[in-house]
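Here you go, one structure.
A single protein chain has been removed from this complex, and every other one stays in its place.
Per-chain numbering from 1; labels A and B assigned in written order.
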Amino acid sequence: MTGVAWYVAGRLLQSAVLLAFVVTIGFFVIRAAPGDPVLYLYGAQNISAETLAALRQVWGLDRPLGEQYWVYVTNLASGNLGYSQINREVVSAMLARKVPNTLLLMAPSILLAAAGGVVLGTTACRRLGTATDYVIGAMSMVGYSTPPFWLAILLIVLFASTLGWLPTQGMATLGASSRGLAHALDVTRHMVLPVTVLTWWYLAAFTRLTRASMLEESRKPYLMTARMKGLSEARVFYGHALRNASRPVLTVLGLYLGTMLAGAVMTEVVFAWPGMGLLTFSAIVQRDYPVVLAVFIVSGAAVVVTNLVIDLLYAVIDPRIRYA
Amino acid sequence: MREQLAEVWRVFRRQRAAAGGFLALAVIVVASPSIVVLTGIDPEAISADVLGRPSLAHAMGTDYLGRDILGRVLHGVNTSLLVGASVAAIALSIGLVLGTAAGFYRGSIDHVIMRAADGLLIVPTFFLVLAVAFIFGGRLSFVIVMLGLTTWPQIARIVRAEVLALKEEAFVQSARALGAGDAHLMFREILPNTLPPVVAMIALLGSSAILSEASLSFLGVGDPNVVSLGQMLTSGLEYVTNAWWVPGFPGAAIFVLVLLLNVLGDGLNVALNPRLRRGGV
Partner (left out) sequence: MVSRRAFIATTTAGVTGAAVQGTRASRLAHAQEAKRGGTLRLLQIEPAIGFNPALEGTNWPETMRMVYNGLTDFNETGDLVPGLARSWTASEEADTFTFKLAPGVQFHDGQPCTADDVRFTYEMVADAKVASPLNVYVANLKSIDTPDKSTVTLRFNGPNVLMMPGVSAMGILPKHIWAGADPRKSQYLAQPVGTGPFKLKDWQRGDHLTFVANRDYIRKGRPYLDQVIFKVVSDAATGIQSFRNGELDAVLSQGVPGGLPYALVRQIVDARPPNIATNEFVQAFSQILWMNCAAPPFDNPKVRRAIAHSINKELIVKALLQGFGRVQDSVVGNFPSMRWAHDPAIKSDYNPARANQLLDEAGYPKKAGGRFKITILATEGFRVKLSEALRAMFTAVGIESSIQSSTWAPYIQRIRQDRETAGMIWTIFIPRQVDPSLILDYLSPKNAKPGGSNYSQWTNARAGELIEGARATGNQGKRKGMYQEIQKIVADEAPVVPLYSALGVDMWQRYVEGIHSIDSLTGTLSTIDTVSLNRS
């Protein structure tokens, strides 16, 4: 067991270093930018230079960068993500409100994409070379190449503006009830288009990946052995090959989590969905440093943690990895 | 070597979709810059014919400043091709060198390089590029460098894996026995043989770079001095219901470019990756 313990310790240390790296880079890059929140709020108005300076002092923006960094890090350690002057709210509270909304989009999307992708990829591989394979291949190729923002626009124009079947944007209809079944249905209606956009690319990606790794797997000699032993084709295929082929899918799941956050920015901006993506976008525009940094750190941490968990799962399952 | 290339070409040709994609892409890569240079289209010439429908005079219509959209799309395609090629070049140079070094030397060099690569894959790079570009201005050269710097790990990983496998091959051992130095071994003997899977990755890298640049432009971070398909899409967005051709054609152009590159990349992958090539179970 000590082998595993060492591995775990090593990975944890790595993750911690990675996180520290993310925080530091984020802090200095964002702070080094021209323009600050004070100017964002008052820059176009008839306000004196002295007052601008006084405001900067009140917000702690005039102290040396190193000192600001230290204060930030120590706060972070105690779970304090800071206070947003521009939005007048504690950052962790802001995130706590928005993160669930983004998860509401991401969770169904990644589940649909992964499940659908495995099913489609396996089917394509099973019926290699047939019309089914080509159709699935073509569809996944198209899906993989579609720019998400373009897709979002097309969907909005088609389903919302022209056909009027679905709402154009937002998470819930204004003025409607905010609890119970009616609310849940309302939110679901609003979710359809953004989830479609998010799922589209990932479904294609998972399909391609599953097909490729199933193909690779199905040519391995041990399957020949299984067939010669008399196992049915279906058993060979779904029982053995699929299990092994799903490993790269899991690995990629961790990676895609990171990219999906990026996709969420675009989708949320186009659909005005009140989640982390939209928050990040507005925070960058407003120079809301604490929020931008917090989002950066939280999403970085989420990806690091997810990858860590996946890696640890592998370490437990597959002894070969521990000694790599 | 020649025999290998011939074999590759044969397999590739059999992938009809990929071959078709390659042809289409080749046509675009050659035609688009040529048309622009030879005809001297000015993408910035404004006119009073604002939001004109597609017609004989303007095959793709005119935009909100009366500019010919076809000319602008051609310029935009050139920009995208430039972005794709440059990002791929940067990622390739860094990735090849670092990947080879990591695979060849192993040990601490390998460790450091791979941690850096892992780090870059995990850090929310899109956010970083978005924030930096937004804050420091979205000059095209800047965006290209940043995209190149965040995508080299994908190349490095593949190269490293290949180098690890090739290091133990007979031809490397014999070259070493003949007294070849490290550098010679790495770059003359091993590297050329790592290229096949890398080449496929390049196409995919290129397409994702084009998509990233378009996304950044879409979010308002692009370079307004360069004609960019993403920026055309963003600026044209508000006309989507009454002058669909203003965002429609640029969006379709991005889609087509990315699709062709992906098809090409897929075809190359099949042709060059020996493990996938063996047909039949």
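We adopt the following convention: a contact is a pair of C-beta atoms (placed from the backbone, for glycine too) under 8 Å apart; a residue touches a chain by one contact, two chains touch by 3 or more.
Model, not experiment: these values are computed from the prediction.
For the chain excluded from display, the touched partners among the shown chains of the whole complex are A, B.
Remark: the omitted chain is touched by one listed residue; of B:243, B:257 or B:270 this is B:243.
Checked against the full complex, the candidates B:6, B:31, B:46 or B:165 give a single residue touching the omitted chain, namely B:46. Contact with the omitted chain, checked across A:81, A:223 or A:270, is made by A:270. Considering the whole complex, the residue from A:82, A:167 or A:194 that touches the absent chain is A:167.
On the side of subunit B, touch with the chain left out of the figure occurs at residues 44-46, 48, 50-51, 64-66, 134-135, 137-138, 220-221, 223-225, 235, 237-239, 241-243.
As for the chain not pictured, it touches subunit A at residues 33-37, 39-49, 51-52, 54-55, 58, 86-89, 94, 97, 156, 160-161, 164, 167-170, 173-175, 269-272, 274, 278-279, 281-282, 284-287.
Rule of thumb we're sticking to: only the chains that are shown with their structure count from here on.
Taken together, the subunit B residues at the contact with subunit A in this complex read 17, 115, 118-119, 121-128, 130-132, 134-136, 207, 211, 214-215, 218-219, 233, 237, 240-241, 244, 247, 251, 254-255, 258-259, 262-263, 266, 275-276, 278, 281. Those residues of subunit A that touch subunit B in the shared complex are 14, 18, 21-22, 25-26, 29-30, 32-35, 138, 141-142, 144-150, 153, 157, 161, 212, 215-216, 218-219, 223, 255, 258-259, 261-262, 265-266, 269, 280-281, 284-285, 292, 295-296, 299-300, 303-304, 307.
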